[in-house]
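Only one protein chain is missing; all other protein chains are in place.
Here is chain A:
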Amino acid sequence: MNHAQKAEIFNKNEAKVNWHDKALWYVREKRDNAAHGVKGWEQLRDLASGVKAHVLSNLDELLIEFETNAQKNGITVHWASNAEEHNKIINKILTEKNAKKVVKSKSMLTEECHLNPYLESKGFEVVDTDLGEYIVQIAKETPSHIVLPAIHKTKEEVDTLFQEHLGTKPSDGNPEYLTNEARKHLRTKFLTADVAITGVNFAIAETGGFVVCTNEGNADMGAHLAKTHIACMGIEKLIPKEAHLGIFLRLLARSATGQPITTYSSHFNKPTEGSEMHIVIVDNGRTEQLSREDFRSSLHCIRCGACMNTCPIYRRSGGHSYDATIPGPIGSILSPGKDLTKHSSLPFASTLCGSCSNVCPVKINIHEQLYKWRQIITKDVEQPVVKKTILKMTGKVFSKPKFYGLAGRSVRFMLKYAPRFLVYSKLNAWGKARELPQIKNGNFDQWYKEKRSK
């Protein structure tokens, strides 16, 4: 199913669409308010974008610098060129440590690599400890948003889910009660975990350390209690210096949730006595994207989710309609780079309104990249014959004023005189919920000829 079909299904329940739209719009407004509180917000975005562009042009050297410094601090660094290698590396570490139980804090990269099902198939217990991630995990779903993974679920739905899985009492979706129950349950998981896996928000080349941002403190809890900490990062997570955190941390929290600062910005620099720290650095298609000049800046992304919250299509179609690890506008420019055919409907799931590019804290020109993907997709992916023929013919008509005059007249004639059942047929998607324009007597050309011929 393509995006439009999934979106249509999501729209069968209009009340839920309204709720989803409002919930995310609320986050967008919180972001606006928070950003308004920062003098020089737009300059900060410029800076962030500049630093990221610098990182991408010097990735080779910065990665080596990071590796060297991390190793100096006693961290073990692993390199994975794709998802499979990433998963194998983690499997190997877990096996060597004789681990059984793994707690994981939020990491879109491990979602991208489908780490959970892989580890489960090897017999490990993996528990997602971010509340939203935990909800989608027990619901056997995937996150529908990168910051708010369970935003597609109402609190009533969570209530039912917890009754099934945690044996909670019906609470009418009482958030405090449900959160508390989840906390109690997760606490035992934390205490008994052998290994903690986290993502990485920023890896600092200069120090070899990295920063993980969470609102629940679950990354710290996991990493401090378990004997082994594995942090997984894409190659683009680097920043050159610790001082650059001042730019990114300010942008990230405000863009993501409208908070002035994420509740926990945890700095990891070296393993504590008697424990181990590993970093897995993953490519998985990133260098290929880096090589595509028009799409390179998509790698600036710091995964704040603001482009999703602002996207009028995302808000009304839900994250799952994108059928990709990263949904929404940014996902729609990243996913085609991974599998053009599978994701070919995504760049068209946009009106090119440009709101995403305007909120993006690292100034990715998302809507322009959507336009560019469209040009590639119509060439490289088989298009529906009708769509293709109509548009190609239109191109011819527009290039010949005479044809155009004729075509314009016949369309007007059709709209004016054809019987309603013909015009509003199944083939006419416009007319399903909308009237077509009413035809005036003449077109502008005719009027001008009569009234203004000089």
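Just so we're on the same page, contacts are C-beta pairs under 8 Å (C-beta built on N, C-alpha and C of every residue); 3 or more make two chains touch, one makes a residue touch a chain; residues count from 1.
In the analysis below, contacts and distances are computed from a predicted model.
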(Q) Given that one chain of this complex has been left out, which of "(Fe-S)-binding protein", "histidine kinase", "cysteine desulfurase" or "Transport permease protein" is its protein name according to UniProt? (A) "(Fe-S)-binding protein"
Q: From the listed residues A:Trp41, A:Trp79, A:Tyr177 or A:Tyr264, report the one that touches the chain absent from this view.
A: A:Trp41
Q) Given the full complex, what residues of chain A touch the hidden partner chain? A) 3-4, 7-8, 11, 14, 17, 21, 25, 32, 35-36, 38, 41-42, 310, 312-313, 316-317, 347-355, 357-359, 371, 374-379, 387, 391-392, 394-401, 404, 408, 411-412, 415, 429-430, 432-437, 439-440, 442-448, 452
